[in-house]
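Heads up, this is only part of the complex; the chains shown haven't been moved.
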Amino acid sequence: MTGNVVCLGEVLLRLSAPGKELLLQSARLECHTGGAEANVAVGLSKLGHRTAMVSVLPNNGLGQAAAAELRRHGVGTESIQWRDGRMGLYFLTHGAGPRPAEVLYDRAGSAFAAAPADTFKWRDLLKGAAWLHVSGITPAVSEAGAELAFQAMIAARAAGVSISFDCNFRSRLWGDRSPAAPRLLSGLCELATLIFGEQRDIDFMLGTTGSGNDLAKRQRQAADRAFAAFGNLQWLAHTDRTRTSADVQELSATIHARDRSFTTRTHPLLGIVDRMGAGDAFAAGVLHGLIEGLPLPATADYGVAAACLKHTIPGDFNLVGPGDVDLFLSDARTDVRR
Amino acid sequence: MTGNVVCLGEVLLRLSAPGKELLLQSARLECHTGGAEANVAVGLSKLGHRTAMVSVLPNNGLGQAAAAELRRHGVGTESIQWRDGRMGLYFLTHGAGPRPAEVLYDRAGSAFAAAPADTFKWRDLLKGAAWLHVSGITPAVSEAGAELAFQAMIAARAAGVSISFDCNFRSRLWGDRSPAAPRLLSGLCELATLIFGEQRDIDFMLGTTGSGNDLAKRQRQAADRAFAAFGNLQWLAHTDRTRTSADVQELSATIHARDRSFTTRTHPLLGIVDRMGAGDAFAAGVLHGLIEGLPLPATADYGVAAACLKHTIPGDFNLVGPGDVDLFLSDARTDVRR
């Protein structure tokens, strides 16, 4: 076991229509545990890393089930705080062919969103950690969430813990608080060692505008703007997705350092099983590469491999292990593993 | 088709663990539509009455599915208002043997609870109606809910529409607003023609105390207090339940008029399938008897028969028809209907 990653964020229950049905077309829902940062924690745990989830959950059957599911996949749940309030939910209708998937959030007023900024004792929680992972969803859910994120990242920087930040900008979550988003997100980015984001995220935070038809050049120029703006930033990473249908897509990934960029080859995604959590699987893969000291190109490959494999796993969590990633990257085109 | 009943209240989605599993023991939830007043509307519709649901639902896939389910069972949904907000949910773990069922409410902040008091044009909605049915849950969910209930009942009285009110007191729903509950509930009861409630409800509203070991006498004395306090009241009805286990219970029912009371015989409930909504099934059965002009004893029998049969139907709705009730009351002990 290598590394030691602490993830801060809300844990959600995802309730999805079975198979390709519309929401409540039949009287059944499938349940999975998710949440962007929990997905990263599980992804890293499955890749062999010691991880801990820092979150707030309601002290009822739903919250306990979500924590149990994290524990099942090897994520430490000792730092979870149990409070009154409701469980954050989201309802998912899977996409099919030309019909895109649809997410209906029902997370307002959750125990996590209502948690005060001093909920966690960060000095204790970060003891022995190598990385802290936070996402832009936490500042989006509430003012207190923004404060939580800042306190965590400031404590990490003080403790010499590297910081991974996934922008994850979703305007619907910010709602009325959208005007504050650029300021808050860029404030957090100033503390980050590694940012998951692309040109649109960067320009949104910095108020800049990228242009030009050459996507790679546009992304690199945005990366330059990010490196200029964010003093602690060492790496910027993102995927590029081409969508033919809900089931047939393509994925590549790029990692930017201050002085160079690497883009993986483009992988076809045929027969997608579950597209949710692929970005978080990518984040886990990249963190794995950085923790293990892989070269940047290998790190990008590891990230995109993890992301591609995630599309084959039902649920938000990426449950593949290092053997699966290695097999994917070996290009072996294995028929059946016996 | 006889009668014409308008039901006001929140429509809920119930998400339940399959079979006898604990909540989220496996990764599946079964979905049913419910809500005390919706249950009454469906129960009456199945017994052959024209019913309409007056409610507020969120304009998303969950709200639309709930309305569709009401329509499926013949309840009019034209008066439902579509607004922003979330769907009221509740999570159910079925009981088994000595382990009682468990309900986890997640209905705070719903579109219904947030609806302003002037949401509905009652004069139009009550046109042609014979009965309005309201429950004590509506004033419990919010201040606006209390206002909604009063406006509906005042309009009904003005229009000569009889009023059915189910006390349905649940302290957890009232929360901080509990101190206002007796005043609000008894205010509503003053407008009611028919009240579903028993000694505890009445004494809670009136601040009185019933005593004595003879249950029947205690109930009748409470009824006398209710008839004294509530000037429009013609009938008071309730069931009595004896619980051996989650699966084995007994049920009887009583209807009080100002001058007399009738208690049915006690029916064994063996192999209970789903206990939720039995009280609402009773209410529908009693309303059926009153609408059809059945004698009071037959009305009480009809109500308890509907309630007993509800225990055999999965979900909150009582889907039995008049033929099922008649067969139950005939004591035929039919083996298999071919």
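A few points about this structure:
Going by the order they are written in, the chains are A and B; count residues from 1 in each one.
Methods note: a contact is a pair of C-beta atoms (placed from the backbone, for glycine too) under 8 Å apart; a residue touches a chain by one contact, two chains touch by 3 or more.
Given the structure is predicted, the values throughout are model-derived calculations rather than measurements.
Whole-complex tally (this structure file, single sequence, 2 chains shown): 6 copies.
As a working rule, only the chains that are shown with their structure count from here on.
When chain A is fitted to chain B on its Cα atoms, the angle of the rotation, on a 0 to 180 scale and to the nearest 5, is 180 degrees. Centre-to-centre, using mean CA coordinates, chain A is 45 Å away from chain B. Interface of chain B with chain A (complex): residues 13, 15, 22-24, 27-32, 60-62, 65, 86-87, 89, 91, 93, 102, 104, 106, 108-109.
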